[in-house]
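Encoded as structure tokens, here's the structure I'll be asking about.
Omission of a single protein chain aside, the complex is shown with its protein chains in their original locations.
We call the chains A, B and C, going by the order they appear; numbering starts again at 1 in every chain.
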Amino acid sequence: MIIVMKKGASAKQVSGVVARVESLGYRVHLSAGEERTIIGVIGDDRPIDRTHFDLLDGVEKTVPILKPFKMASRDMHPQDTIVSLDGVKIGGPQIVIMAGPCSVETREQIVETALAVKEAGAQVLRGGAFKPRSSPYSFQGLGEEGLELLAAAREASGLPFVTEVMSPEQVPLVTRYADMLQIGARNMQNYALLQAVGKVSCPVLLKRGMMSTIEELLMSAEYILSSGNPRVALCERGIRTFEKYTRNTTDINAIPVIKEMSHLPVILDPSHGTGKWEYVTAVARAGIAAGADGLIIEVHPHPEEAWSDGAQSLKPERFAQLVTQVRKIAEDVGRC
Amino acid sequence: MIIVMKKGASAKQVSGVVARVESLGYRVHLSAGEERTIIGVIGDDRPIDRTHFDLLDGVEKTVPILKPFKMASRDMHPQDTIVSLDGVKIGGPQIVIMAGPCSVETREQIVETALAVKEAGAQVLRGGAFKPRSSPYSFQGLGEEGLELLAAAREASGLPFVTEVMSPEQVPLVTRYADMLQIGARNMQNYALLQAVGKVSCPVLLKRGMMSTIEELLMSAEYILSSGNPRVALCERGIRTFEKYTRNTTDINAIPVIKEMSHLPVILDPSHGTGKWEYVTAVARAGIAAGADGLIIEVHPHPEEAWSDGAQSLKPERFAQLVTQVRKIAEDVGRC
Amino acid sequence: MIIVMKKGASAKQVSGVVARVESLGYRVHLSAGEERTIIGVIGDDRPIDRTHFDLLDGVEKTVPILKPFKMASRDMHPQDTIVSLDGVKIGGPQIVIMAGPCSVETREQIVETALAVKEAGAQVLRGGAFKPRSSPYSFQGLGEEGLELLAAAREASGLPFVTEVMSPEQVPLVTRYADMLQIGARNMQNYALLQAVGKVSCPVLLKRGMMSTIEELLMSAEYILSSGNPRVALCERGIRTFEKYTRNTTDINAIPVIKEMSHLPVILDPSHGTGKWEYVTAVARAGIAAGADGLIIEVHPHPEEAWSDGAQSLKPERFAQLVTQVRKIAEDVGRC
Partner (left out) sequence: MIIVMKKGASAKQVSGVVARVESLGYRVHLSAGEERTIIGVIGDDRPIDRTHFDLLDGVEKTVPILKPFKMASRDMHPQDTIVSLDGVKIGGPQIVIMAGPCSVETREQIVETALAVKEAGAQVLRGGAFKPRSSPYSFQGLGEEGLELLAAAREASGLPFVTEVMSPEQVPLVTRYADMLQIGARNMQNYALLQAVGKVSCPVLLKRGMMSTIEELLMSAEYILSSGNPRVALCERGIRTFEKYTRNTTDINAIPVIKEMSHLPVILDPSHGTGKWEYVTAVARAGIAAGADGLIIEVHPHPEEAWSDGAQSLKPERFAQLVTQVRKIAEDVGRC
């Protein structure tokens, strides 16, 4: 980190700061500019809270130099991580498409959807058994019964499934059924939950919070990685902005940014990213063109009867068109 | 809710929508405009997902008419709610000031702070034993030992205390010690946690998420209220915007908005709202002038040595000045 | 528009609102719900300020039903508009690529760039002669000399050029030289300027403000269209959000949204959308995959010596790779 002294800071103030830095085991490098003296801290200072220095006499501000994440960083782990679930490899040459309904509703619904998305070319089934809803009066998911229905759909279709886990105490239950655990956007900074999924060996799909920075997403991945679970895939699902014509703003920039900074695979969720089925296919194509390792898409056989998120769900036939279009683009960017 | 049909929607499409609405037990009111036909749904339609209708043939969009919260609304509960903890009444004529360090660090630190803030005029002690930190490498709080130290500081000072609870399984432990449970901003939509604190009788201070609308805050309060705990106070603590000179943007508008829409008391947190101690006193005054029922302020005897949030912590003597200034403004707005 | 009365509004309040609506020449449709009475206004009410009704006794709120733009809307003009400049057709089957430096600096720089981008496959040259800069101490552009150099580069390369105009009084001068006028993001709501370019026949590239909604962009287009100039192309260039790793957040959703709502062509600017050359190619591919009608890209022969925006400028050889990749994706989406 760099510590910038105020204009006119005294020699005594400067030496006070230097003494403090050295007392913490770091060396310093002093640079007396025309307007400001600057103190460089030499060593890995990420464990120190910068605000300790912000408050010392004569300090104007501190500036971090190192990125705060380590295990999630490509600096530490240059080659791409591949997360495998039941033979499906996320982060390898092949684009992985996950699809299914927002909520598991009935056995017929989930089995029918699983067969349809498999037929259309999906490799992973998605579906929620525990649903975080902003209203306590909305449908909250079928719970364990939903997990059982997902398992039945897996058996019928051969597709592994990903499903959301909402609290640390649900982790053992959901892990018993699921092939991949999803951490939803609202729980991206639920650290107790991150630590709990960091202690199992099941792969994790970590969704970006709707108003979280890319850096915070990587720090949340760091929680899981540093707790012992290296099988993490990230998911960009749109952020909250002032724009009102769409439910969220898909941060397409995040795809190349994350690919550059981290070795973890990145999945795009254009269903939440747009919130309207009419725009899902266009944004799915964009995600693959930008370099995403896969997609997660809401598909429902009868969106107008869906118990949640119908407006952003594709019917199976439209989903099949999406897959065809996306696979062509995947080839253009050297994937399959 | 109102269902707006597309320009040129056919009579068949209109009657299809009407049939669907009626099948759900509601009546309709049809209005054929020059450009659009509009279908009003008569009855309390909050339990239905609007997207069911968005997807019907010929529908352009749906517009909600009722606010989604009920128990948190002043419509249902016109008089102000007063939340009492150990004799301190939040939401009554007197402004309530909560103060203390971000984190509990040592017995000396928390007892010294408790005595100092009491002397300066605070009525409630704050301090974190479980700390949600964006980095897994940062100090995560003392845990139960921190709760014991808070209890010791309560005994020494006579001040009740509020402290954060981060997961459902911590609720019994924290409830055993604390006078008020804090739900932090990052957990505002951790629904498992909201339901857990909704099942105890301890008062709850619910902080607004940095990415959450006022409506979502009131919906999260609704989770607690509808789970059985009516003792909820809300806290505005700044939202995330594009502005970079401050850590967050204090949403001062939220104070009069919440007071109009809800009967629940509102506390302002200018420490997180600004992120810099230099601005805390000015924004604290603003909060009381705008009608807040109280303040929660970070105070540390030695901010430059604080284990977290030092940059936004006031020294006890500055905090005492803040209290004096704020009490004068409280009188101007008819409080004490 | 729909007028929602407060819970318990009296019959007298309702009839007062009805009388007011009718006095303005509209008919009403009354719908008495269980909780609220709703008054539909029948007719094209876009010229009326809704707030007139918001303030009437007993009114809770008003809700607009019609979109506020007309000439920019696909409702009024279903087929795609094609904007031609000197033989280049924006909005037709072929993707149009505009490229060149942020600022015109020297004759050599602009002529060399024009020849290089033409060689790589660009159809339009871009370059700024009048530069809006946030600091008065930064380079403000060469002014008319820059226009002359652009004209020289056009002669040398055969490429028509687009360049920014910053104030109404510059319009005659810039129109004398340029093939297309650019309205920059900071001027999207400079209505005097919009009206001025609406009165000439030169094509206009209207960039979205970094703080503007899609609806506001279409309303600004409406200013130009309704002033008499139908030759308008829109440009998505990234919006301002809380994310810090990129200069702006490219709103990729805006591409399919605008294509659905409006007949005007849409160009993507991934250079400003990301702010870093490393991410420009990935986001350019995404834009074409999402359905954009073209791209505008900053290219400089020596970015490290550019007088502005070097960090987001591509070198000609990287730009050539971008064009190759983008043309492949164009084919996949049925373009060329």
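FYI, a residue touches a chain if its C-beta (ideal position, glycine included) is under 8 Å from a C-beta of that chain, and two chains touch if they have at least 3 such contacts.
Computed from a predicted structure; not experimentally measured.
Peer 1: Pick from B:Ala129, B:Val197, B:Ile214 or B:Leu264: which residue touches the chain that isn't shown?
Peer 2: B:Ile214
Peer 1: Looking at the whole complex, which of B:Asp44, B:Glu155 or B:Glu243 touches the chain that is not displayed?
Peer 2: B:Glu243
Peer 1: If the hidden chain were put back, which of C:Asn190, C:Asn229, C:Thr246 or C:Thr281 would touch it?
Peer 2: Of the listed residues, the one touching the omitted chain is C:Asn190.
Peer 1: Where the complex has a chain not shown, which of B:Gly58, B:Gly100, B:Gly184 or B:Gly273 is the residue touching it?
Peer 2: Going through B:Gly58, B:Gly100, B:Gly184 or B:Gly273 one by one, B:Gly273 is the residue touching the chain not shown.
Peer 1: Touching residues of chain C against the unshown chain: what are they?
Peer 2: Residues touching the hidden chain, for chain C, are 46-47, 49, 51-52, 54-56, 68, 132-140, 166-170, 186-187, 189-193, 210-211, 216, 219-220, 222-223, 226-227, 240, 303-311.
Peer 1: On chain B, what residues meet the omitted chain?
Peer 2: 211, 213-215, 239, 241-246, 249-257, 260-261, 273-274, 278-279, 282-283, 285-291, 325, 328-329, 332-333
Peer 1: Kindly note down the residues of chain A that lie in touch with the hidden chain.
Peer 2: The list for chain A reads 2, 4, 7, 29, 31-36, 38, 40-44, 63, 65-66, 75, 211, 240-242.
Here is the rule we go by: only the chains that are shown with their structure count from here on.
Peer 1: Can you give the whole-Å distance between the Cα centres of chain B and chain C?
Peer 2: 38
Peer 1: Measure off the straight-line distance from the CA centroid of chain A to the CA centroid of chain B, and report it in whole Å.
Peer 2: 26
Peer 1: Touching two or more other chains, which residues of chain A qualify?
Peer 2: Where chain A meets two or more other chains at a single residue, that happens at 211.
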